[in-house]
Each structure stands twice: as structure tokens, then as C-alpha cells.
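Here you go, one structure.
In this view, the complex is presented without one of its protein chains, the others remaining in place.
Coming up: chain A.
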Amino acid sequence: MREFHYRRPARVSDALALLGTDPGARPLAGGTNLVDLMKTGVERPALLVDLRDLPLDRIEATPDGGLRIGATATNSDLAAHPDVRRRYPALAQAVLAGASGQVRIMATVGGNLLQRTRCGYFTAPATTTACNKRAPGSGCAAIAGEHRNHAVLGATEHCVAVHPSDMAVALTAFDATVTYETADGTGELPLAGLYRPVGGTPHLETALPTGALITGVVLPPAPVAAASRYRKVRERASYAFAIGSLAAALDVRDGTVRDVRLAFGAVASHPWRARRAERALTGGPADATAFAAAADAELAAARPLPHNGHKLPLLRTLAVAVLTELAQEAAR
């Protein structure tokens, strides 16, 4: 591990000044991803700016009926929050489906959004293999190698890694906005716009300006989210990353879909909002045939690799199962 300086500012302005002046500075939140990657040499910050003392950990209802979640709120506090459990249950479920109790208590919302991929070539201690994300221009070892859990949507020949967050999938389904600050002022991005398309530059992952600090996430009011669910398929029952996951919300009246939200996880370099499927369903019947057709419409753009084609039937089955459950519950 490279040697580094450490600061723990008490004010956001002081943190921004530190992040804005030293190009080697990185925010330290829970450290559950950053410290891990520093141990393997993937991350080599010169200065860690510890966010622990900043007043950014509140979770509060907004006047319009949405929710404002501070960037340093922990994953476990988010999942336990009464408003999240009542109004955005899929978000609570997504967070609870991630990692372990210990990790969730340490991990923060901002850090969860910016965690790096778990692609084994990227996280490996030695840089002997090609990885464009780690060494731009070196190639991508995963494409001809181990890629069982890599992307089926939106990838390019430069990188096929997936974003591993569960939480971000539910936030994407509910149209969350990310707020940030730099030494020059404040800004915001729709969560869907936080992650840059892979293109030919997989090492450039976010649209945040240099030196930016995520201050929070804002969820707009979404009555449909009250009937929502997150389901994650993994290789063991708990404490494992997703092979595929789905956040879904459904508003059905008299058998007709009034509103629907769908986002897939572990399929692309960012959470995948399934807008094509949403459009196919809205205004139509809420039955298994329609759910399957909508999933197929979304997955028509998929380009599976030789060893991850299993994700497609898995995602289709997941969509049909979860939407059918939500439709049945609505009919009760």
C-alpha cells in the first residue's frame, strides 16, 4: 500500500478545499471498498479525506413527499429507516440484500454509489493482466477469460464489467438525483447520468467533476414505490454479489398497468433502467404473457458473452416472477 496523508475535516467547505487542491486526494467514507482496493494496490491515494465528522448523515422526508438521504448515512440506517421501509420498500430490500451486517453498518450511501467493479482482473493484486479500467489501453482480459458474471447490456469491446451495487438499482428505478459540491459550488445529476457510458474509456466512470463530494441522494415522491420489491439471484443465499437482480414497482388497477418501474442489476456498467419494458407494459394487461414480452423487449438489445448467456433467461424469469407477485398483491 502506498503511504498517504490523512485528514478529518469537520466542515464540508474544509473537505472540499482539501479535495480541490490535491489531485491525489480521495474521500474516505466507510472504507469498505476503498481500503480493500488500497491493500491490493488498485487505489493509490496520496491523501484520504475522512468524511466521518461531516454533517451529511441525515435521512429526512422532503416537503413534497420524497426523501433526502445524506451521503454519509450508513447502508444499515437507510434500510432501517421507517420512511424507506414504508414508501420505498424495494430500496430497503436492495440494501439488505447487499454484503453483510458488518459491511452495511460501515458502508455509506455515497460510497455505495461509487464502489468499483468486482471484476477479478480489475481487483487482482498484480497488474499482469490486461484491464482497460486499471491501465487504459492494456486491453480487457475478461472478454476472452472469466466473465460469467459480467455485462450483457451496454458493454463495449473495451470493458464488460458490471457495477456491483444493489442499492443503486432501486434508486435508479425511483428516479433518484445525486447532489454534489465542489469548491466552486453545488450541482446535481440524475443517478442514471452519474455513470458514464463505457465507450472506449472504461476508466472514466462518473460524470462528477474533479474534487466533487457527493452530499446526498434525493428521491422524488413516487406513490408507485409503495408496492415495490427487490429480488436478487446469487450463488449462495446471503453475502454474495448478484448474478442478476431486479427492482420493480407496479401500480395495477382493474387488471391494467397504470405505472411501472423496472431496473436490472448486475447486467451493465451501471444500474439498468428498463424503460423499454416499462413502455411496453404501461396501459396494457398485467399478466404473465405481457410481463414476459416486456422483459424480452428490454433484453433484445443484450449481447451476452460466451459464458454469461445464462443471465438472460434468469432476468426474464425474475421479471415475470416479481411482477406477477406484485400484480397478485395489488388484486388482493
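Basically, a contact is a pair of C-beta atoms (placed from the backbone, for glycine too) under 8 Å apart; a residue touches a chain by one contact, two chains touch by 3 or more; residues count from 1.
The rule is simple: contacts and distances are computed from a predicted model.
Visitor: Which of the following names does UniProt give to the chain that is not shown: "(2Fe-2S)-binding protein", "Nitrite reductase small subunit NirD", "Cytochrome c oxidase subunit 1" or "Manganese/zinc/iron transport system permease protein"?
Guide: Matching "(2Fe-2S)-binding protein", "Nitrite reductase small subunit NirD", "Cytochrome c oxidase subunit 1" or "Manganese/zinc/iron transport system permease protein" to the record, the invisible chain is "(2Fe-2S)-binding protein".
Visitor: Pick out which of A:Q93, A:T108, A:T179 or A:S269 touches the chain that's been left out of the picture.
Guide: A:Q93
Visitor: Going by the contact rule already stated, which one of A:T21, A:Q102 or A:Q328 would touch the omitted chain in the full complex?
Guide: Considering the complete complex, A:Q102 is the one touching the chain left out.
Visitor: So one chain is hidden, and I want to know which residue out of A:A17, A:A61 or A:A80 touches that hidden chain in the complete assembly.
Guide: A:A80
Visitor: Touching the hidden chain in the full complex, which residues of chain A are there? Just list them.
Guide: 1, 3-6, 8, 28, 30-32, 35-36, 38-39, 48, 50, 52, 76, 79-80, 82, 85-86, 89, 92-93, 96-97, 99-103, 105-106, 237-239
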